[in-house]
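Excluded from the complex is one protein chain; the other protein chains are retained at their positions.
The block that comes next holds subunit A.
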Amino acid sequence: MRASARAAFRLSVNGGWHEVEAAPETPLLHVLRNDLGLNGPKYGCGLAQCGACMVLVEGVARRACVLPVAQMEGRRIVTLEGLGTPEAPDPVQAAFIAEEAAQCGYCTNGMIMSVKALLARTPRPSEQEIRAALRHNLCRCGTHVEILRAVARAVETTEVAPT
């Protein structure tokens, strides 16, 4: 693989525009963490297998470890930080907190981002749909029971936009 020269890229992250300089194939994950100082997305595998690094790109949950920054030029990206704060959490975050849906919490970012994207496209998912949507979000602590409860709560507390 020939090394590509660094270039400047403009990304919209959590509502603000940022210009970063990096090699075009640099994973978005590194850019978010190191250039923008964000901690929500976590490095878990670098192979798109575990989901710890998930972010929303144009509202779709994506694995930031395999998103080259060059493909993010001009895109709207939202990280866990962009959803809410402990004082004013997003409904999905609030549901995870209320159901204690984390142990170590390392996978929590991906779980919440996955659920956020799921509810955006399917506001009233069946349990089967929820399980399928989280199929490739790995949790090693075994918090699956609490996470499913949190999703159920998030479904109840998320208002469905009128169509």
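As a convention for this text, contacts are C-beta pairs under 8 Å (C-beta built on N, C-alpha and C of every residue); 3 or more make two chains touch, one makes a residue touch a chain; residues count from 1.
In this text, contacts and distances are computed from a predicted model.
Asks: When you check the chain that is not on display against UniProt, which of "Isoquinoline 1-oxidoreductase beta subunit", "Dehydrogenase", "Sugar ABC transporter permease" or "Glutathione S-transferase" does it turn out to be?
Replies: UniProt protein name of the non-displayed chain: "Isoquinoline 1-oxidoreductase beta subunit".
Asks: Of the residues in subunit A, which ones touch the absent chain?
Replies: So the residues of subunit A touching the unseen chain are 1-4, 6, 22-27, 30, 33-34, 37-40, 42-50, 52, 57-60, 62-63, 65-68, 70-71, 75, 79-81, 83-86, 89, 93, 96-97, 100-109, 112, 121, 128, 130-148.
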